[in-house]
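Removed: one protein chain of the complex. Kept in place: all other protein chains.
Per-chain residue numbering starts at 1, and chain names A, B and C are given in the order in which the chains are listed.
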Amino acid sequence: MKNFGSSILNQKEIAIGYREMTISWPQSLEAPLPGQFLTVKVTENPAPLLRRPFALSGFDREKNTASLIYQLRGPATRLMATLEINSSIEVLSPLGNNFTLPEKDETPLLVAGGIGLGPVLYLARELDKNGFSPRLVVGGRTESFLPDLSNLKNGSIHYCSDDGSAGFRGTAVDYLKSLDWKELPSARLYSCGPQGMLNACHNLALEKNIPSEVSMEQMMACGVGACMGCAIEVIGPEQYARVCKEGPVFDSRRIKWT
Amino acid sequence: MKNFGSSILNQKEIAIGYREMTISWPQSLEAPLPGQFLTVKVTENPAPLLRRPFALSGFDREKNTASLIYQLRGPATRLMATLEINSSIEVLSPLGNNFTLPEKDETPLLVAGGIGLGPVLYLARELDKNGFSPRLVVGGRTESFLPDLSNLKNGSIHYCSDDGSAGFRGTAVDYLKSLDWKELPSARLYSCGPQGMLNACHNLALEKNIPSEVSMEQMMACGVGACMGCAIEVIGPEQYARVCKEGPVFDSRRIKWT
Amino acid sequence: MDLTVKIRNKTLPNPVGVASGTFGYGEEYAQLTDLSALGALYTKALTVEPRPGNALPRLVETPAGMINSIGLANVGVERFLTEKIPYLETLTCPVILNVAGSTEEEYASVISRVDSQNAIWAYEVNISCPNVKHGGMAFGTDPVQVERLTKTLRKLTDKAIIMKLTPNVTDIALIAQAAEAGGADAISCINTVMGMVVDINSRKPAIPAISGGLSGPAIRPVGVAAVWRVSRVVTIPVIGLGGILTWEDAVQYLLAGADAIQIGTGNFVTPDASVKVLNGIISYMKEAGFQKIEDFHGHF
Partner (left out) sequence: MDLTVKIRNKTLPNPVGVASGTFGYGEEYAQLTDLSALGALYTKALTVEPRPGNALPRLVETPAGMINSIGLANVGVERFLTEKIPYLETLTCPVILNVAGSTEEEYASVISRVDSQNAIWAYEVNISCPNVKHGGMAFGTDPVQVERLTKTLRKLTDKAIIMKLTPNVTDIALIAQAAEAGGADAISCINTVMGMVVDINSRKPAIPAISGGLSGPAIRPVGVAAVWRVSRVVTIPVIGLGGILTWEDAVQYLLAGADAIQIGTGNFVTPDASVKVLNGIISYMKEAGFQKIEDFHGHF
């Protein structure tokens, strides 16, 4: 974990309203794992004040570059979009925990929606590299929300759109339900995206009795576990867990879904 | 007077730490006169909050473009320097009063220091165009503070630097004092720059018994005369005058110099 | 859609006003925004005698805000009647006169002397002023003084009396209740928050008065909280202000319990903020299916 000045090496639009940014990574710093995130200080002016958290969407140990996918939403992401190549930003990373790797014989099912694409994509690529055959399911409202993803070697990518304008017509979870689950005796589910999607993934995992991890979101201030601001409700002896420290990845059975 | 969206047509460094910006001007809007200023809204974020005032340094009625010269000082000017050509800014102008034109037979003596260059340069060019022979005296600490100015047709430019690295060694007022005042029976003084320079110009004008106008500065909030924030002390029935409304140009005899 | 806001026996055409001290007497902004579209124009504070205002400089910027130390710079009642009233008479929007003083008698004297003017729609009483007879603490910090002052002024006029509260108190709800008990027709809140900036180069306060009034987006959460607390305990209309730049900010105030709002510092940033905010409120109401301003209330 380190707070460092990073150079923007590249950034481009990958879907309407979504951008991918590639930044330099200090050689001395540990590589981020899929599921981990960074926080960005977007401006020296005091507004927007707080650093903004983004999941890593990729990492290249050889080139020492990391990438993130972000949606244009408010002041911070709008500012980020104006940053030119070679300009620098202040980054604090790697933060939080990471996705658990599947067992050797498990089929990894990965579900991404909206801003959840980054961490899931990173996980898919890592799993693919490590000999797994991840099935990456990407959901969006229409075709225009679906980024063009580089193909995986062993894995596969499945697009779903609510209006059927691309790929499967329906949600990512609808797609998963439509699979032939008999040929998926030992699957493991990973998801990141809107709360409703995560909850549906959790329910599916319960139904199919498979392990399931979700990457959660909450407003953050410190990002390092110091302020208790990013708490979410969990089941267990402690009522709350910190998304930035105990998370962002949680066993979906630990979350108190509401 | 209008608040309008303007395009940045050009901007470049003209001396170390000083930049000139050229912006588009609405066709329907009155032309700004030398001495008048504009205020710029630099960001949609609430910090820096207040609009920033800058004097016009030039205006082209044919092309409908205006320019300003600004010094990099703090958050607003730093942001302005990052604005790319064709990006837009919100401008409120023309604001304030303007310099009084000299009488036909008067020699206009113009004194500029630091951020006072803009309005004085605009005045010099206008006077030059109108058949006067303005003598523009530009003072700086060293050569590197002195911008390269396009030559005037009838007028002349005189550089002064405190360290003698360019032109006359000494202040702009020292230079004026060194002139042969017998050949300047009817001169008129205009100045804009640091308070000390303005005060020295005022004293010189008193000594030589010539008319003298100074362009003043004060922190501003509204820029249109509504808030009473930009008051300065003046001599007369009212204790204070608003720089944005009664000014920024004042007869130097009206100012309560301190 | 009904945008009117009832105060005493009259109605404001819409809930968006411009705040005292930030809009002069309107004339300065006439070229920049449509004055006839204003829900109300609150004038700069008026005192009996002319006041030159505070020493210089009077302004300093702060993070997402500014501090002003204008003082009660104004021309006094006499010149107000001859120099300002003629212009105000030409305006079609309601003009609310902001009234200030150092003693109860001064406030009373202002109102008595101007009350016959038809150009004045109502009074907004600025009680952030120090009471010279009570050790210089602001009128607005003591419920007893607030109730008494309100009662005194209430007797002098048939126009609405709006008491404008300072946020620099332990319990603003208590002050609002005192104003209502004294007969106020509405509450404006908030005035500026006490703040201070030190110039680290000169090692002096940035403004000679040492501390001044903080305004702008920085204090918006303070204003919204004040409106929420005040609107729980009074039955008269609450006019919310403090840090409103955009229509979204204004909607926050309305949802928190305000019946109307004012834009102060926001005018400096966006000269036609009032028109933009009003249009934004109208669009929001359309989308939400709100018919009237009260529909903003009671959601939590």
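Following the convention adopted for this analysis, contacts are C-beta pairs under 8 Å (C-beta built on N, C-alpha and C of every residue); 3 or more make two chains touch, one makes a residue touch a chain.
Keep in mind that this is a model prediction, so the values were computed, not measured.
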Contact list for the unshown chain, restricted to visible chains: A, B, C
Hidden partner chain, touching residue among C:39, C:65 or C:237: C:65
Omitted-chain contact residue, chosen from C:1, C:132 or C:198: C:198
Which of C:80, C:139, C:228 or C:268 contacts the chain that the document leaves out: C:228
Residue in contact with the excluded chain [from C:103, C:152 or C:168]: C:168
Contacts of subunit A with the absent chain, listed as residue ranges: 1-3, 41, 46-51, 92, 218-233, 238-240, 245
Residues belonging to subunit B that touch the chain removed from view: 46-47
Contact footprint on subunit C, counting only the chain that is left out: 62-65, 67, 137, 141, 168-171, 193-198, 200, 203-205, 210-211, 214, 216-222, 224-225, 228-229, 243, 248, 251-252, 255-256, 284, 299-300
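What we mean here is this: only the chains that are shown with their structure count from here on.
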Distance-to-centre winner among chains (Cα means, whole assembly as reference): C
Rounded Å distance between subunit B and subunit C, as computed from the means of their C-alpha atoms: 36
Chain centre separation in whole Å, for subunit B relative to subunit A (CA means): 53
In subunit A, residues with contacts to at least two other chains: 46-47
Junction residues of subunit C, two or more chains touched: 63-64, 217
